[in-house]
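Missing here is one protein chain; the remaining ones are kept as they sit in the complex.
Read from first to last, the chains carry the letters A and B; within each, the first residue is number 1.
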Amino acid sequence: MEYYCRLGDGHLIKMTKEDMKNSIEAGTNDAAERGEIPALTDDEQEFLLDIMCNPQKNVSVEPGNEIVVTHDIGTIRIDGDQGNSGVGIPVSRLAGILIHERAFGTDTMELGHIDYSFKPVKPIIFQEQQTVERVNLLATILVLYGAMPNLGLYYYPDGPFNNPSERFQAGDVAGALEAQEKAAEHAHRDMVYIMKNLWDVGCEGVNFDTTAAAGDADFYATLMATEELKRDTGLVVEMGMAAENVIGIHGSIEYKGMRLAGLYPHEQVKVAEKAGVDVFGPVVNTNTSRDMAWNMARAVTFVKACVEASDIPIHVNMGMGVGGTPMFETPATDMVTRASKAMAEVAKVDGI
Amino acid sequence: MGKEELLKAVEDALIKLDEGALMKACDDALAGGVEPLEIIEKALTNAMTTIGDLFEKGKMFLPQIMVAADIMKKATAKLEEKIPADQKPEKLGTYVIGTVEGDVHDIGKGVVATLLKVNGFDVYDVGRDTPLQNFVDKAKEVNADIVGASALMTTTMVGQKELIELLKKEGLTCKTMIGGAAPTARWAEKIGADAYAENATEAVEVAKKLVGAE
Partner (left out) sequence: MGMPIAHVMASGMQGIRAAGDLVARMQFAKRMRLKEAKEYVAKKLGVDVIELVDVEVMRNLREELDIGVVTSVPGAATGIEAKARIAELLGIPIAPVERLKSKLE
């Protein structure tokens, strides 16, 4: 007998139970080897197999196992019309938040702007302040302000500093490292400036989304911004990562004695805690060429280790191409609901 | 010490980024009768593959890879002195790489370019947000073996399709590779790209296969 499954790119395939079992074992072992963490137990692998082989199209958690579900970039999902995951309905960002609150049953929401990086917010801060004020009047749920640290915007040709890629290719390692250190200082300053201004008008918190996308210096800038914001404001801080592993583009940057390059989710969260992060969002990337049984087992293994290591709530990232979700802009609900159940009941996350 | 052990010593020294040990291991291998070309093609190349794997797993970082590339270059130069001119190893190939127009993402493409370079490709990085014609012009100028196009987003990956069409229209016969966040192997197949790679380390292996080096 064969069961429906999908590849990481969303393509529908059929697999036998035996193949599915082997994929789950390989997926969890891959995570265990890379992260130097325990693989899923036999019982957990069996449970995952049951989820994957469930004959129902969509699955759900058992009553009592529900978790918090939050949304980043959600306002843009409604009115975004860039051909990505936005559906292009011409409504305001405020309406987008209220739609999530009142129609989708979301537990928290986020306000962000269409570019979704921090740096471009600085020149439009008054616009964002006033939008926060209006949202605060009408939304009942917690609304964070979210954007990406995106250190890439601080390098030539988008920013004032040398491009590390160019410096590396030219053999100028020192120049590449210096550029990243300077960019991190500026990004830290910009993030703090923006969020302090939003705090002044009543913003509840910040979501640093896709942290470390530009490597360990990107992570460092965000940790430094978190530390300062927690010291000087009452903002709550959520930190969502960009990948399961902090890519070492600098390689030697440390935060409070811990080298940031190469950290996996269960290690990343401990650094985030030191900086004062309130809720942490691990990311595990989907391999588009492997099946979803492999991807889901791998993602759950990394996230479970993170949940167990953490002293703060873990809200796993489960959007397009991460957290056991296919890399497809409209992912099939069969896999999304399977991943959702697996993260809630095997990884035992605090939220999504 | 047997040949395999001598080659292993060279490989280990490079992985450990120990320049002194690498030079000594190369001398020992030569003194032990191992052909210099074999030292390059087996020990040094294997070491760089291992280093790529370590990078992908987060156990080694870009600056260290640059150090590895630097000391490998020195070791290769030393070994090439012992190789007759007509037997010297050729460059793996010429690779033109960039991120397609409309997409400003630079980091991933830069990592791939760096790894290709340290693994022996002649790399020409045409940058990010790059007009498609620039890829074509550079490929013609340097007689590229491979043109690689990166796109992070679903909105910009269509540029990869247009690039492949443009390369064909202009009569270029070089191989094509695509990568990024949203592109997949299925997308590569759909648009007629010769190859797709999931990450930077895989990109090096795929590129080597495309030029017949593996």
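Please note the rule applied: a residue touches a chain if its C-beta (ideal position, glycine included) is under 8 Å from a C-beta of that chain, and two chains touch if they have at least 3 such contacts.
This one's a predicted model, so the numbers in the text were calculated from it and none came from an experiment.
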Which displayed chains the unshown chain touches: A
Selected residue (touches chain absent from view) among A:32, A:95, A:141 or A:258: A:141
Which of A:6, A:21, A:34 or A:77 contacts the chain that the document leaves out: A:77
Residue touching the undisplayed chain, where the options are A:21, A:34 or A:100: A:100
Of A:20, A:37 or A:59, the one touching the omitted chain in the full complex: A:59
From A:8, A:35, A:164 or A:205, residue that would touch the chain that is not displayed: A:205
Positions on chain A contacted by the hidden chain, ascending: 58-61, 63-71, 74, 77, 85, 100-102, 104-108, 136-142, 199, 201-205, 234-236, 238, 278-279, 311-313, 318-320, 325, 330-333, 336-337, 340-341, 343-344, 349-352
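What we mean here is this: only the chains that are shown with their structure count from here on.
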For chain A paired with chain B, centre-to-centre distance based on mean C-alpha positions, whole Å: 30
Residues of chain B that touch chain A when the two form their complex: 55, 57-64, 66-67, 70, 104-107, 109-111, 113-114, 117, 123, 125, 127, 153-155, 181-182, 184-187, 198
List of chain A residues in touch with chain B within their complex: 7-9, 11, 34, 82-85, 152, 155, 157-158, 163-166, 168-169, 171, 173, 176-177, 213-216, 245-252, 261-264, 287-289, 321, 327, 329
